Every structure is written in C-alpha cells, then in structure tokens.
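If you scroll down you'll find the structure; I have some questions about it.
All protein chains of the complex are present and in place, except for one that has been dropped.
Chains here go by letter, A and B, matching the order in which they are written, and residues are numbered from 1 within each.
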Amino acid sequence: MFRRRINQVVAYLSLSLVLLSFSSSQAQAADYVPVNGAGSSWSANAIDQWRRNVVQYGMRVNYASTGSSDGRNQFKSGTVDFASSEIPYGLKDGGVVDTLPSRAFAYLPLVAGGTALMYNLKIGGKRFTNLRLDGETLTKIFTGVITFWDDAAIAKANPGIALPKRKIVPVVRSDGSGSTAQFTSWMAEEYPKIWDEYCKAAGRSTPCGVTSNYPVIAGKGYVSQPNSQGVSGYVSQNANEGTITYVEYSYALKTGFPVVKLLNDAGYYVLPTASNVAVALLQAKIDTRPGNTYLTQILSGVYNSKDSRAYPLSSYSYLIVPTAVSGSFTQAKGATLGDFAYYYLCEGQQQAEVLGYSPLPINLVKAGLEQVKKIPGVNAKNKDVSKCNNPTFSPDGSNLLAKTAPMPPEQDREGYTGPITDPNPGDSGSGGTVDPGNNGIVDPGNSSNGGGFIDNGGVIDSNIVGPAYCDNDTGICQPVSAAAVTPPSGFGGLAGVVQTIALIILFFVLILIVPFLQLMQRKRR
Amino acid sequence: MANTEIVEEQKRQLHGLRIRDMLTTLTAATAAISATGFMFAVAPLNGALSFVLLSYVLFVAFYALITALDEDREGVKDRVASVIVRSAAVVIFSALVFIVVFTITRGFEALPYLNFFVEDMSLAGPLDPLTTGGIIHSIIGSLIQIAIALAITIPLGLITAVFLNEMPGKYSRFVRTMVEAMTALPSIVAGLFIYATAILILGVQKSGFAAALAISVMMLPIMIRASDVVLRIVPSTLKEASLGLGAGSWRTAWMVTLPTARSGLTTAIILATARGIGETSPVLLTSGFTASLNLDPTNGPMVSLPLAIFQFVKSPEPTMIARGFGTAAVLMLLVLILFILARVLGSDVKISKRLAGLLKFRRGDK
Partner (left out) sequence: MANIIIGMRLGLSPRNSKQSSTSNESQSQALAISSDSPRLIKHVYDAQDQIFRTVMRAAGSSVLVIMAMVGIFLALRASEALGKVGLGFFTIQAWEPDSGNFGIAAVIAGTVIIAVIAVSIAVPFSLGTALYISEYAPRRIKKFLITLVDLMAAIPSVVFGLWGFFYLQNEITPVAKWISQNFGWIPFLSVQGSDPNDPLTSNTIFTSSSLIAGIVVALMITPIVTSVMREVFSQAPIGEREAALGLGSTHWGMVRNVVLTFGKGGIIGATMLGLGRALGETIAVYMIISPVFVIQPRILENGANSVSSLIALRYGEATQMGMSALMAAGLALFILTLIVNFVASSIVARSRSGASS
C-alpha cells in the first residue's frame, strides 16, 4: 500500500517533469559545444546580454558572476573554461601575490566602464545634482580626511553653492568586488600617499595598492553594503542624505541619482558617460613586455589623459581565456569561445552603452582580436573591424570617437566659474554653476531635460538619449527609446491589483486544502 | 462570589467567544486609544510606533481593570494572559503573511506571463522585457537537485535514525552526538566542503550532482535528527510485542517501527526538503550558473531557484529584480506543493487511500 503510493508519486513527478521539459524544449545547434565561465560581477550584465544574443548562432555560454577572484581561482584550477576579472593575475592584493595559473592563458579586453560616484545630497530641500570634485578631494573623502560636505576643498570645486554642514557618509562595498578594485587601483596610482595612510590606519600592510575588499575603519561613519545593488539602493534611499558611493554608472542611471563630475587633467569636470570613458581609454596601453604583467592594462595614460573629454576613473575588465588545450578544455570548446569573443569584441560592443558600460575603443578591440587567435580550435578570422558597427569607430576603421565625441561645455572647465578668475555670472546658460540660488539643483519632480549629450546641468538623462520614463515612486528611470528595451506591457492599474489579489487568494486556498480535506475526513467518520 | 451562583448550573466555558468578552475588549480598546490620543495632544509625544505601543499597554491595563470589576485575581490574570497570547499570535501571523504577500506583490510584474513558467533565460538578456524568458530551468534544476539529494538522504538518513534507535550502545551514542553536532554546520560550509573535495580533488564538474551532494550534506543531519526524535516516540511496547511474537529486528523495524512513525517521518523528510530546496549558500559554490535548461545533472552547470533569485536581484535592471521576486514566489509555491503532497501522503491513511482510489479510478470506495 505504502509502496504503491510512492510509485504513484514518482510517476506523477516524472510525468510533470516530462511535460515541463516538453514545453520548453528548444532546438539547439549541434555545432557548438557549451562553454562555462565565471568571475566578475562587474561585467556580468554585459556578458549576460551577449550570451543571450549568441544563442541565435547556436552557441551556449554559461556564466556565473561569483566575483573576480573566484573566477581567477576557478580558471586556475581548471573548473571553468574562461574567467572574467578586473585584476590580472600576478598582482598583489592586500599584500599577497596572486600566482599565475599553470595553464597557458591570454587576456582579452572585455568591456569598459567608468566608476561613477553616486551621491545623495540635498540643498534647501532640493536634490543637488551638479556636484563637482577633483581627484584628490575624492580620495580624501573616501579615506576619511574630508568628513563634511561644506569642506573648503569641495566648496572650491563648487563655487557659489551653499553646501550644507552635513556629514559625508562614504558607502563602500562589503563584499569583494571589481568596482572596489578599479576604484582603489586609481587611488593607489594617483594618490598613493593618502591611500597608504588610510590603509595603514585600517590595519593593512603598505604599500596598499589595489584591493578588491575595501578596508573600513570602524567608527568613522563608513557604511558597507553588498553588491552594486546594495550600495546604489542604499544611497538612493531618501532618508540617507549625505551618502556617496562608487558604483557602475548603470546603477546610478537606473536609480535616477546624480553622479559626481570628476576633474580631468585637461581641467574639465566630466561625467562617466560612455563616450567620455571611451575617449579616456584611447590612452590605455597594453603591456607587451614578457613577464607577469604580459598583456595587462597600463592605465596611467587613462588617469592622466589630456583630452578635455576624458573621464579619469575609466578602465576595462579582462576576459581570461586558455591558449592551450588542457583538462576539460577542448578544441571544440575553443571554437565556441573564439566565436563568442569575436562576437562581443565586434557587434556586442554596440549594446555596451545601453547596458551601462562604454564600448571598447578601437585600440583595445584590435588588440583583443589579435589575442582571440591564440585560443586553440578557434575559427581564426581576419575580422574586419569596419563591419563591427562599434559606435566608437567609423566603418572605414578610423577612430570616429576622437573626432565626434562631444566636448564638455566651457562652464565645466576648472576655475571657469570661480568667483576670482571669472566673476561673470550671466554667461553660462541654464545648466551653469554660477547662479548661487538654484543652479544645478534639480527639483526631483521636474528633472531637467537639457537635451545635450553631456552639457546637462543634471545627470539624470545625460546617458539616456531621448525621452526617459522615470517612476516617481521608485525613482527608477528607463530609457523608452533604447531599442532593446520595451517596458512590460499590460496588467497595469486595476487589473494588476485584481490579479494580485486573485493570486494571493489562490495561494491561501492552496494552504487551506489540507485542513479542509481533514475536516471532510472527520465529518465522514 | 455572585459569579459562582450564576455559573452554578452552567457548563464551564473554556473556549469560544462570550458577548461580555467582546464588550470588554471593545471598551478597553476605545478607552486606550482615546487616552493615548489625549496624552499625545497634551504631552510632547509623537511617532506612530509610540502611539501603537502606548495604546497597547493602556489597552492591557484597561482590560485588566474592567475584568477586575467582576472577576477575582485569578480571573483577571486569566483574561490578561489570554489577551497577550492572542496578540502575540496576531503579530506573528500578520508579519509572516505580510512577508509572503510582499514577495508575491513585488514579483507580480513577472508572474502573469506564461513564458515565465515555461521558458528558460537563454533567450532573455538584461535588456529583454518580461514577455520573454522564464525560470523553468531553475524550477527543473531545483527539482532534479532535490530529488538526487533525497535519493541519498532518505535511505541513509532513515537507516541511520533506525540504527540510533534499534542498536543503542556507545557507538550509536557517538554517532548521535556527531549528528547533533553537524546540525550546527553553517550551510555555506557544506558547499565549501563539496567544492574543495568533490570538485577540486575528485574532479566532479560544477553541476547539478555536485549541488545535490552539497544539499545532502546540509540536509542529512537535519533529517537524521528529526527522524530520530520521531522514532523515539514510537511506543516501545509495540516493538517489544513484535519482538515477543518472534519477529526479527528487520521485520520489527520495517513492519512496526517505520509504519507507526510514518506521519512524523514524512514531516521530518519534508522539513529537511524544504530547507534543502530553499538554501542558497550550498549551491552557490557547487552548481555553477547557467541561463539555459539543463536536464543532465552530471554534465554542465544547473541552476536552482534560490540561486536564480540571488542572481536576479543583483542586477541593475528593474525587470530582473521583478523576475527575482517572481522566482521567490514560485519557490514558495513549490515548497507549498511539497508540503501538501507530504501531508496527503503522511496524514490519515484513509485520505491517501481515497486519493489512490480516485487516481486509479477504482470503484467501490465510497
């Protein structure tokens, strides 16, 4: 009796499994062997979209965003076919050298992006959206040297703004992350003294260098949150005024919060827009000296780019691919991986901007295409960069970006609006920073649609070209015109409420089934 | 004293509602709220929480006062205790129901689409609307993983529990101690253990099977401990009777102990299953991540529901977060179905018999 019942359950379970799998079965091309990867959660959004796009070619790419170091470790131990990471092998993180894997490998540029500095600051009850900072001040904010928003250094970069005497609350990542690595590598390169001092106070050995785990000194008012979603969600909570965090630009855009305009070496305060990041990355050098750092990025040129459009805090992440067959990595897998790499380096970059990243500039794409050839089993193509439709270079292969990327407006030049150097308040236009009363302060309900690509007083739509749909309750903005995004249709308003209620009722009816059955049972007895 | 005369001929009422209780409650509540309102108007008090807390305290006080009018000390205690017990239950149930409703509401954006239940995510990237892509891969992944885990833990767990009960001695006491100790194992360490042994040393792929192993390590002590407790309350007179009639220990265990404890054992198994299916940390390290359906647990990554939730809510895209909440609702629904299944299987024999009859279209069962 008991056994029969078990048999029935098993039969039903398997039947439902079969039914379910039928309904979702999809034809899969047999040409490609699936490949598995793991690593950076920073790049996950882009890889997720690309792996979805290559399904149409019959490729299956599985990617687990478990963190860069985990990706590197797994690649080292051979449990994945590729990894993605912001930090190359062989670097010191927190004083320990990450050894190179024994299998042969190569780095490919994966996707570029600027580290945005999202903040929540109100002046006179209105959200302030035009905060400008220079690198040193920024470093001092995140190392606890500057602790109040009305600090002289901040006031100097934002002349005429009545900054409140509010405590600065830096929000950092509590988990190990690529964003932290990118931010700290910039601080370690540009302001090693301030950074090392902070590190030392936090109990780390110096020189501190790049790290994926942000060191936090207790009692300094730092807040740590896990994931980009965590930090951006924290900053965007209305009550959490005075907070500032480093996060991918896409998260700031999605939550509708402003990001800092950062001073570059050319003396302009610029936003981390896709084109500004791409312009900066034109200066990225790839280390071709043999050794531990072979084919890693040298970003000092990026941090100090003399282009007036360059966003200093720009960098890109790597795809780490094997260059020899070993373990579970076969020629067939190499073919899949190679074609995937060709896809994302070329066509895939078109979507980088919508996804909140920046397209790789021409120098990095070319370098990447060279590296793909090293993957065993790859269908080596002489990929024609002109067919890529990459928005940063034109079909003839020339560097379109350097020519066409919009220049920052004159009012964002350092010192332009300074009360001493240029006391002429009338000229700077609506988005300017001169008018002390309300400039750059955008009423949340009436966010500015200045229209331009960059020269927008507020930050909210500077990367979303065209109209944007912003939900006032959630503060979430969605670009309506972006090709791939269509907001979910239907089931709004009353119908939605009715359906929710119906669903909840259904849920409780299900709960009630058992007691009801038992009640029936008792009645019969 | 006057009371006793009234109740003299009546049956003492222990449960249920009395009109006087309702009136007392109503009066006390009204008094408490108005008193709090007055205090808020007069004293420098504010905040919704302080209002609620203060009025609750006042309510209890007034209630005690009113009942004191016609009850003695014990009676007042009785009434006040019953109010406090009831309010605790109300708070807990409403909080838990709220969590469930909150999750369903947040996930509702994703739930009305049929594709959410029948498609996988292989054709849906971060930029795709909710009308494409679904979570069938993680539903099936969860079911396969839990099925493998159950195939390992049910025989091993139940036999071990029987062993702990049927063969008492130093050795089994030691095993029991170890099992009890292992219920303390943080679930993430179970994942770490399988990752370091099965995957790194034995070379098992990151797959559904590896995830099932991790879930098994986590579930096994829970199941053994729960079944051990259940088996312990099987009356020993029954076992003695069986042994006395000449049955061996195998027959006693199979024909007497296990059937007697069946309902409890089912609950033990289902509680362990619910934990196993809902834990993120053991699968985080062992299953890998994929967006497409994978029916082969030994080959390639296989995603499960909790892992899918964990990955969805990390995304910046609002659609992905909606999918995460939708997945959470589905996970709860799945647990609910398992529960119902277990209750039907484990509860009264007659129901299951009738169900079996219904399913087999047998006649004669009325």
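Following the convention adopted for this analysis, contacts are C-beta pairs under 8 Å (C-beta built on N, C-alpha and C of every residue); 3 or more make two chains touch, one makes a residue touch a chain.
Quick caveat: nothing in here was measured; it's all calculated off a predicted structure.
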Task: Among B:V57, B:I99 or B:L245, residue touching the chain not depicted - done: B:I99
- [ ] Name every residue on subunit A in touch with the hidden partner chain.
- [x] 41, 66-70, 93-96, 98, 164-167, 169, 174-177, 202-205, 212-213, 215-216, 218-219, 221-226, 230, 233-234, 237, 239-243, 511-512, 514-515, 518-519
TODO: Extract the touching residues of subunit B with respect to the undisplayed chain.
DONE: 12, 14-16, 47, 49-50, 74-75, 77-78, 81-82, 84-89, 91-93, 95-96, 99-100, 102-103, 106, 155-157, 159-160, 162-164, 166-168, 171-172, 174-175, 178-190, 192-193, 196-197, 217, 220-221, 224, 229, 232-238, 240, 248-251, 253, 259-260, 267, 271, 274-275, 277-281, 284-285, 305-306, 309-310, 313, 324-325, 328, 331-332, 335-336, 339, 343, 349
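To be clear about the criterion, only the chains that are shown with their structure count from here on.
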- [ ] Note which residues of subunit B are touching subunit A in the complex, please.
- [x] 100-101, 104-105, 108-109, 111-112, 118-131, 134, 136-137, 139-140, 143, 147, 199-200, 205-206, 259, 262, 284-285, 288-293, 295, 300-301, 311, 313-319, 321-322, 333, 336-337, 339-341, 343-345, 347-348, 350-353, 356, 359
Open item on the list: Help me check something: in the complex, which residues belonging to subunit A touch subunit B?
Closed with: 1-2, 4-5, 8-9, 13, 17, 20-21, 23-26, 34, 36, 38, 41, 44-45, 48-53, 55, 60, 62-66, 77, 79-80, 227-229, 232, 248, 250-251, 254, 328, 351, 354-356, 474, 476, 478, 482, 484-491, 496, 499-500, 503-504, 507, 510-511, 513-514, 517-518, 521
